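Here the complex is missing a single protein chain, while all its other protein chains stay put.
Up next is chain A:
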Amino acid sequence: MVDREEKYIGSISGKIAAYILLGFGALVSLMPLYWLVMTSLRPAGAEFTYPPEWIPSSFHPENYPVAWRRAPFWLFTFNSVLVTFLATLGTLLTASMAAYAFARVPFYGRNVWFGLTLSTMMLPWAVTLIPRFLLFKYMQLFDSLWPLFLPFWFGGGGFYIFLIRQFIMTLPVEMEEAAVVDGASRVRIFFMITMPLTKPAIAAVGVFSFIHHWNDFISPLIYTNREETRTLALGLRYFGDEQFTEFRLIMAVATLMLVPVLVVFFAANKYFVSGVALSGLAGR
């Protein structure tokens, strides 16, 4: 029997090559972020000097408060938090409900509905853009925050349902059967047994959904108009247009916007690969 550990320790040159390639990949991945943060710390006017400096001649953290006061960013942040929270909550609740039904509750036409649900994911958004726009306009929800989270209370999206359903399929059914024998209702089983067991998949979906809504600027761009309804992403975009001569300020706000995403990503990191792996997206 070949000892895998020994084999990998043995190939030192292979290991070094792997380190170099991966290190290079990580450098390329992170370099734009480095540039983002460095640009945000540059002195006034230094963002336009040539040649560009890898390390700014002096650091100016005061760019951050200056930028933050230039536009109603607290309001934009509030809008973003509200939309992200409500949309993610809706996604988690309704996607896991639907996923549970697709995985465990037999009903007529289940596979057809599952197929249709999945096919929503393949539809180019441009196709439904205009009808949806007109629908929200008709419902008088245009230029409010409603179009940004309301749709996600209706299943949250095919991909999320798929991810959670695949995960539930891998859970042993015996536990639920035992609960039935003990007299638990299906609702109780769903909330007390299935949901807690599905935590890794739900965490992964939560992170995906959070990142999507926090970062999304297409929907706000199309469905909102007034300054009062701007999210952080859209606010940053207009800020970028207005302050295009002061890149360091734009980059300061962009950096701040990135912080919550990175925090969530690091916190949920362990669920990320395992959530995808266990969901059966991989390996089936």
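The rule is short, and it goes like this: a contact is a pair of C-beta atoms (placed from the backbone, for glycine too) under 8 Å apart; a residue touches a chain by one contact, two chains touch by 3 or more; residues count from 1.
Definition applied: contacts and distances are computed from a predicted model.
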Record-based protein name (UniProt) of the chain missing from this complex, from "Anti-sigma factor antagonist", "Sugar ABC transporter permease", "Quinol oxidase polypeptide I" or "Competence protein ComFC": "Sugar ABC transporter permease"
Candidate in contact with the missing chain, chosen from A:A18, A:A44 or A:M192: A:A18
Hidden partner chain, residues of chain A it touches: 1-2, 4-5, 7-8, 15, 18-19, 21-23, 25-26, 28-30, 32-33, 35-36, 39, 47-52, 94, 97-98, 100-107, 113, 116-117, 119-120, 122-132, 134-135, 151, 153-155, 161, 169, 173, 176-177, 180-183, 185-187, 190, 211, 214-215, 217-218, 222, 233, 236-237, 240, 247, 250-251, 254-255, 257-258, 261-262, 265-266, 269, 272-273, 276-277, 281-284
